[in-house]
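All protein chains but one are shown at their positions in the complex.
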Amino acid sequence: MKEKEEIIEKMEMADKYFNCSDRERIAFEVGIKLGALFHQFIGTPVSPHNIDILEKSIENTTESQAFVKSAEVNIKPSGSGDEDDENMGPFDYTTLTEDMIEAEVVIEYDGLRAVGEMRYVEEMNYPLMYIKEIDEI
Amino acid sequence: MKEKEEIIEKMEMADKYFNCSDRERIAFEVGIKLGALFHQFIGTPVSPHNIDILEKSIENTTESQAFVKSAEVNIKPSGSGDEDDENMGPFDYTTLTEDMIEAEVVIEYDGLRAVGEMRYVEEMNYPLMYIKEIDEI
Amino acid sequence: MKEKEEIIEKMEMADKYFNCSDRERIAFEVGIKLGALFHQFIGTPVSPHNIDILEKSIENTTESQAFVKSAEVNIKPSGSGDEDDENMGPFDYTTLTEDMIEAEVVIEYDGLRAVGEMRYVEEMNYPLMYIKEIDEI
Partner (left out) sequence: MKEKEEIIEKMEMADKYFNCSDRERIAFEVGIKLGALFHQFIGTPVSPHNIDILEKSIENTTESQAFVKSAEVNIKPSGSGDEDDENMGPFDYTTLTEDMIEAEVVIEYDGLRAVGEMRYVEEMNYPLMYIKEIDEI
C-alpha cells in the first residue's frame, strides 16, 4: 500500500489541474463515482443467489476510489416491476438494469463532506443521480 | 422525440432532488459524464481499423446524455507506451485501457457552461478527470 | 499493423492451449464474441441521434477481434415495448438494454465458417444467443 505522504503528494499534483472551488470539486467527484458505478455494473448477471455479494462488491469497489468515505448499494430484483419471479428470466437470473439499483456515496475532500444518491424515479421513468448535501465536516 | 415542454417539465422534477448550487450541480453533471464514458468503454476491443468510429461513437453517446453540449474523444493506440504495434496484441487488436483515452466534455446548465477533461497523466500514473472551467454563458 | 506471418505464429501458439475439435473451437469463438458484445455495450446511452453510429461502432469493434469475418448489429429503440418515445426517458435518451439489441456474427477458422446470433426471444423473456450454423467453407 501507498505511504500517506505519497498519496498527498499525488493529490496535490492533481489539484493543479482543477479550476474550480472545493465545493464544485467535491460535487464533481460525487458525479464521477455515480457515473462509474452505473456504467461499470449495468448488465451484470444477477440471481437471487448473488445479490448480497454483488451489492457488497459494488460498495467496496466504489469505496476503493479517491476520496470515497463510504458507499451503500441496494439491488431490487424486481426493478420497477411487481413480480420478482417474472423479472428473473427463464434460467432464474437476469441482468442488472437501471431500475434495479439504488446507491448512496459519501465523499470527503478538504474539510467537506458530500452525499450523492442514485435511484430510479418512477414519475420520471429515469435513474436519477443527485446531490443530497454538501457540508463542512 | 420528446417535446421541449415535456423535457423541461421532467428537468424541473429532477431539480427538486438536488440540494446544491447551480455551479455545484453542473460540476456534478460533468463528473457523471466522465465517469460514465470511462467505465462504459474501457475494455472495448480496439484495432487500427475501428479507432475513428469508436471515437465518434463515444462522442455521440456522451452527447446524447442530459445537458451535454459537445464531447471530443481521442484514442491513442499506443497508450502510454512507445510502440503502437507492440500494444496491438497478436491478432492486431487490443482492449481500450485508461492510458489510451483522452476526452473533453462541455456541459450547459441554467446559464452556465462547464468543461471537463480526462487524460492520462504520466507523472501521476493515473487517468485524471478534472474541471477545466465553469463560466457563465 | 502486424505482418501476416506474425499473426499466424501467434495463432499457432494459441492453438496449443486448446483441447477440442476445430468445430468446437469455432463454436467457442462465436460464444466469446457474443458474450463480449453484450456485456461491453449494455448500459451505453442511446438516443435517436446516435443509434446508427453505435450500431456501426459495435459492428467494427466485433470485427476487430480474432477470426471475425463480419458482424451486423441492429438496435431497436423501443426494445420489447410498443412505444419508442415512452422508452426514451425524460431527456430523450435511454440506456441500451438486452431487449433492444440484435446481432449476427460470422467467424471463420481453419476452413470452417460459423454464424452466431443474439436476439431477444419474447416467449422466453430472454436475450438468447445461439449458433445458427457451422459449415465448411
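We call the chains A, B and C, going by the order they appear; numbering starts again at 1 in every chain.
One rule holds for everything that comes next: a residue touches a chain if its C-beta (ideal position, glycine included) is under 8 Å from a C-beta of that chain, and two chains touch if they have at least 3 such contacts.
A quick note: this is a predicted structure, and the numbers were derived from the prediction, not measured.
Not every partner is drawn; the one left out touches chain B at residues 38-39, 42-43, 86, 89-91, 95, 97-98, 124-126.
On the side of chain A, the interface with the absent chain consists of residues 1-2, 6-7, 10-11, 13-14, 36, 40, 43-50, 53-54, 56-57, 60-66, 85, 88, 90-93, using the contact rule stated above. Chain C residues in contact with the hidden partner, per the touch definition given at the top, are 10, 13-14, 17-21, 23-25, 27-40, 116-117, 121, 123-124, 126, 128-134.
One rule holds in what follows: only the chains that are shown with their structure count from here on.
Taking CA atoms, the transformation carrying chain A onto chain B includes a rotation by 180°, reported to the nearest 5. The geometric centre of chain A is 29 Å away from that of chain C, both derived from CA atoms. Separation between the centroids of chain B and chain C, computed from CA atoms only, is 24 Å. In chain C, 43, 90-91 are the positions where the chain touches two or more neighbouring chains simultaneously.
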